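Missing here: one protein chain of the complex. Every other protein chain is in place.
Think of it as A and B in the order they're written, each chain with its own count starting at 1.
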Amino acid sequence: MIVKVLLTLWMTAMIVAAFLYAGAAAGFPGQTSRILFFHVPQAWVATLSFLLSMVASCMYLARRRVRVDYVALSAAELGLLFCILATATGSIFAKATWGSFWNWDPRQTSIVILLMIYGAYFALRSAVPDPEKRRVFAAVYSILAFVTVPFLVFVVPRITASLHPEDTMNPANPGMDPKTLKVFLGSLFAYTGLFVWMLRLKIRLLRLEGRQEPEFIITEKLRQEGEKR
Amino acid sequence: MKEGLNFVLGVNLIIWFGIAFYLFILDRKIRKLEDTSQDIKR
Partner (left out) sequence: MRRGRWITRTGQSTYLNEALAIWLRDLRGEFRTRYAVNAILMFAVTTLIAVSFSIGSFRIAEAEKPFLYSVLLWIILVFSALSGLSRSFVKEEEAGTMDVLKLSARPQAVFLGKLFFNLTLLGALEIIIVPSFILMMNYKIKHPGLFTAMIITGGFGLGAGTSIVAAMIAQASARGALFSVLSFPLLLPLMITAIKGCERAADGMNTAGWPEVRIAVAYTVIMIIMSLFLFPLIWEE
């Protein structure tokens, strides 16, 4: 509990610092660089979630432990949330810096593709009635989706760079200014902590729901029968 | 510019406190559920 309180305070500190402590970065119009203190950690968490979900999917396929699938599902939900946040803050930044909300530059393209993969993942989950099948299918899909990511990472930049000389999003070097770097890393840390907190909450919820599942009740009853004897 | 900055900061803080508050409430509710509802004895 104390950790959560500390996390809350830390995030508060980071938000304040993002506006009052750190200065606005040089190459950007006005105060717009400040959004990067929020945008980049969000994108980072979105990618981290995706990775976690994929790894959990592999582990689920290996041992078929339902709890592992809880991790995969929760990570996917959070990943989607932070992906939407990252897209939103990114577009705001784009509008402020380059004048239009959407440019299809490589970073924006990758985040949209991630969004599509999440969308497809949840569409699949909701379309399979049988729970065991649902978990397996979802896990298989997330692995397939992950396999295409290296292609996107290497292919998309080549294409968009040579087709349109776009202004590539420069997540800048917040390393330039020590104050900025501190706030940036601090914010990254805060967002990761927030992610872990939300993830654990989701998993706990799923476990509680799982207690209502027939499969759980049956195995519990069998166990209790076994203990009586 | 300074006033604008303070305003945005304020909005952000309000949003964050709202989120944190919500998470704490959720935490408490989940904790209560976990402690009270035992494994189903039917």
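Here is the rule we use: contacts are C-beta pairs under 8 Å (C-beta built on N, C-alpha and C of every residue); 3 or more make two chains touch, one makes a residue touch a chain.
Quick caveat, the model's predicted, so the values are computed rather than measured.
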(request) Mind giving the shown chains that are in contact with the missing chain? (result) A
(request) Tell me which residue among A:Val140, A:Leu208 or A:Leu222 touches the hidden chain in the full complex. (result) A:Val140
(request) Among A:Val5, A:Ala88 or A:Val155, choose the residue that contacts the chain missing from this document, as touch is defined above. (result) A:Val155
(message) Residue by residue, what part of chain A touches the chain that was omitted?
(response) 61, 113, 116-117, 119-120, 123-124, 127-130, 132-133, 136-137, 140-141, 143-145, 147-148, 151-152, 155-156, 158-159, 162-163
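Quick note on the criterion: only the chains that are shown with their structure count from here on.
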(message) Just the number, please: Cα centre separation of chain A and chain B in whole Å.
(response) 19
(message) Going by the contact rule set out above, which residues of chain A touch chain B in the complex?
(response) 4, 8, 11-12, 15-16, 19-20, 30-31, 197-198, 201, 204-205, 208, 211-212, 216-217, 220-221, 224
(message) List the residues on chain B that touch chain A in their complex, please.
(response) 1, 5-6, 8-9, 12-13, 16-17, 20, 23-24, 26-27, 30, 33-34, 37, 39-42
